[in-house]
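Heads up, one of the protein chains got dropped from this complex, but the rest are sitting where they should.
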């Protein structure tokens, strides 16, 4: 039987000029739908898992199109609600070489920010579910989003579901009054698997660990001491040589052991967005099917191949990713 | 010396699939910047007038691109401010034949809605200005936008500037608490030229005039009695055979006289958006340069040719429009 | 509870130059997935029905993309199988005015033609199903397709399911040896609702009725005499003024009564393909929800609005179609 | 054996925004190669004739691309030379409904204008040739072009070749000093078939015939009296309802008889450019294969269908055109 | 006098999303026509040779477009026949960095697979021909294709024509019953120049030589012993660092001597398809014009520059390639 996974988070429209153009010199924008938790959902569904995504979209043809898009990945959209606020969106200008990509958001008064927590039936949604995934974006959007997430986590906890937390702190969120660091710490305390590294731990615990291996191990130990629900810590180390040329590597602290992966280089980045979400999806898939070391290798390969795929969502199949794990990096044509 | 005109209103980004596609079946969107008052500004600048547009845009690369776009028409952007809210925008699906076009907005929490009235120096802006143009959109967006407009109107009144009002009531606005009909009546009372017809008068005066010629004349007379600042009423009658096939005709009540134009048919509509703004711009240009009858003919021709031009803004020159007035409707190639 | 509908037929990729270009003068092709029965499925799902589409696609990334596309409409793809033959496809050059559109097919050795009838579990598929829809395309493709369809019809008959038949005879099919007219007659004898007119009846019965109203009534009566399982006959009359300008009208013989609709004109055809399938889907939806007259009006309006929608599939909602039925043909912008 | 036809004239690149955009609002231009005589050549080659086009193009990758384009129609390019001047080109903005299309040229210092008459071996080129076609564009471009054409006509005359003249006078040419009307008269005097009507005759003969049927007959008679080499006069009457909606009709004075065609309406014009050249090519094809009346009908149908084809060149086959002649105007899909 | 070359093989349409998109996330496909032997033909014609391509295409507008495309390169299409089967085609998803490109074919029941060997007049085609080129694709498609090729080789042998063989074995072909390895060996025995390396020799001779220099020399010697018609062996060594980054190098065994080229690196691959065909075309051109070492250098440079050119066909001129041979690799702008 397929594993059942639930994700919860905003559905965003992404609007972006093609071919490295800036917005000022464009007349057309490519668009995709995404959102950090949806990216995880769609990747897991592509890899064959049974995934529900819970969210709220606008009650107009933009929201309808988003739902149609999500359905195309086979993700269950039954628990996506609609309201009268517009769908959140962001604009992306894609950089190259020494020019950075730029993003600007329009999301803080969108349909997800105005979600009504009481209208989500978490008991039904989480029934028979194996994994619940959340990120630090959701509680940063609005008080409503925070409360909906907290309710989900409490319910998931009751049901003994594995909870993967990707609690990165984004400074351009958290405009509604709550202290992001404290909120994230609170929400991590309901979770079982921590997807993040030294930065994220320092943000939550107000610590100051260094980002090297030793620092990572110490940070992970400290996290598990202070938040004992966390059983495993999975981190990804990104090396950005330029906007075009990136490397990625995974490391983890599991069962009192440090494990890590090879570094994978991506010399011609097609799309940097959603590579962290590809890592999270790969990790969850790996945890379901493999050992921790294999899961980490799979997550890192998923992250790496996402750099070559346009849009927010990793379209690679489990088989595509396994080939990377197995060292087929040379780009031979598959006929 | 060129005539100086000031317009005030939101700058909106329009996002639309090409070739009659729906959003659901699209991957790309064409975009334009527009906004009902900006459309008037850009058309007047294209026809050779000296125009300032006053607004507030987002402090990001979207706002920068909007300003660059507005500059490209020669419109003065010195008084466009920036704030941290996102630029308002709308999505458009273009219909054909019996299928209607559809629009959905994302504007009520945008940069223009959050304009700070006290930061606009209307005295400086309106100095030496001949015409000030406003529409019923602006006061419907937010209390701040309403207050900024009211201040402008009071200042323009003091300076004896001609004030053209296009006070259509849009039911999808007015979410911030004020009664739209009352507000529009208040603001029209600062204005000198009314661009609108029986519907608009009925909405403002809570009357029930019929839309035929007699009704239009009675409505205009009643308007001038109740709001004596109004000296002229210019209306446009649109006949929508289908999304592809439209006709347009102007009529007016000026100097106690009814005047009207021929009907102009547009058999292959390229873009219906902004045709009313093209009419308003044509009218203002006409009032500056021509008799009332000529101005009405010019306005109607401007409205008609806009149906053949993509985007929100009428790109026709005064000469292009005059050719339509002169009956050159046959589409001969100009070499 | 939603009505359950099953459709069975080939999934075709359609490849077509945009903007009236010929293939010779193109470098790019737009593509859609479609197929006459799938078009019915996707339209019914868009209108809110619960629809399964049964088919066979290629076991490659073309087949995967087709399945993703079908999922995006909410159609259940669980019973779409894969084999090693390529997906069927067709090329379309879109005409204008006096220039006809042209189509050329690549389907007779495709994945659907090579379907294995014994691998389809019709008993499971048709369980609790209310409607089964088939067309004359399927049995014309290959012997395997014919046998699979016949098995389905026998099973559906056993279960007392309503069976809608759209048995048009296409002369560019039927290359595998069977006599198309005889096969279609055989298959119609398992069906309950006949979607077709004088031409289709003449083809099946080898009769020679005229296409006027009297001829249609006589043909319908004769059909019901010879094939008594048929309870209703629904026809659509298309008037092709040019490739750009078409009219459509419905007529039916139901309960010993002739009924018909108004004629609907489409002055700027966006896409002629799939308009018959839109009619069939509208009819099935109407038969489920409305009286026969209302169903016929709804079917005709669905057919009409499809002329304005790109691709093979009607994207109009039930509400969009009802507006056409209610006479809103003028293309007003919906905000 | 195929008929051999030689055409002589400029190869122009055409640059045009798609989808009715103006240049100001565009970032991309579609391009085609064309030129009035080349259009005739490519259409005749498409219909199966053996055609050489004689010209001069730029010695760079623009000229190379033009030659590759011309080859794609099967036209013999062996006698196209190269020089160091840039290829002539024009920009086109496509109008719609009441908005006219606009053209601006960049050709008067181009590679064709700088052709070296002495480098063309007309004796070899015209050997075994049946038809030579020229237009009034060529002698208007430059003195060199005029001289090259005159030499060709003298040589063709010697060889007893049929010479079709399309001597329209274009006022935006003739900048190099010669009187266009006189030159055209001189060149027509080497020709045998006149493609043109009252306007063209009036321009050449400095007469003032009216454009009705009687005027056309008188003008044709007068032309044949003054220039006895002319044996037939073929005219086309264009009715431009709007940029979108055109009608076309042929008439001729042949063998002391007036003949004419039905009027063909094109309700959704895709491309107005090159419709006259399509007429000329259809006429030449018709004169080779048919009676004069049939040739006129064929020419008019060729002209009509060209309105539905993008670019300068008529891509219709002889069979496509014959279907129009036979009254198949309804735009049925051809499968 | 130009050298006359004949090629024989399938014309394929290639359909591919742009910008590294997957098919699933695309709405449009770019297309090109190609096919391994046609690629050689078009490249040789671009370099100035006189080339005939012999093939069979579909008798529809797809086949017509293919012929027009082939003509645009100046290749003689007189011996391309038509039949009622659809044109073969393939879909390509272009990879990047560590993501491989993917191809799926639709060709085994296409027009070329159904070629009628007896309808090809090889005696006429090969008259005065200098080179005949074939590849291992053709005999793998169908028995008919195999027989047509064998007949050609026998005829070419009789006429003493140089025969270049590129006999790569493709495992996704050879579905019609013959043993590919044996067939290729048989066909190579009619040939004079072997384009291939250790892999190809091992496949044909069922040997097991290693791919290093020594292995290549031994393999070449053995090949020549077993198939004495082969006089020269030209190999290309491809190093695939990633889909984006490739190197290429040539080596050969000629006149009992080993020769090789420098390695050329292509750091930003635009298109990997057809690089082997570019090598073959470069080699044939080189063998005609240069010494063996020069020919090998030219072939390798042709292969390298093809990586930077979109589509299946190398558009580089002989001069462009010579510049690479001469070490101009720095990408300076040519003005």
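As written, the chains take the letters A, B, C, D and E, and residue 1 is the first residue of each chain.
Please note the rule applied: contacts are C-beta pairs under 8 Å (C-beta built on N, C-alpha and C of every residue); 3 or more make two chains touch, one makes a residue touch a chain.
Note that the structure is predicted; figures quoted are calculated from it, not measured.
Shown chains touched by the hidden chain across the complete assembly: A, B, C, D, E. One of A:82, A:102 or A:178 touches the chain omitted from the figure, and that residue is A:102. Mapped onto chain E, the footprint of the missing chain covers residues 18-19, 32, 72, 264, 266-270, 304-305, 307-311, 315-316, 320, 323-324, 328-335. Contact between chain C and the absent chain runs through residues 25-27. Chain A meets the missing chain through residues 19-22, 24-25, 95-105, 170, 172, 240-246, 268, 272-273.
Keep this in mind: only the chains that are shown with their structure count from here on.
Of the two interfaces, A-D and A-E, the higher number of touching C-beta pairs belongs to A-E. Between the CA-based centres of chain B and chain C the separation comes to 45 Å, rounded to the whole angstrom. Averaged C-alpha coordinates put the centre of chain D at 41 Å from the centre of chain E.
Counting partner chains per residue, chain E has residues 22, 24-27, 68, 102, 104-105 touching two or more of them. Contacts between chains leave no pair untouched here, as each chain touches all the others.
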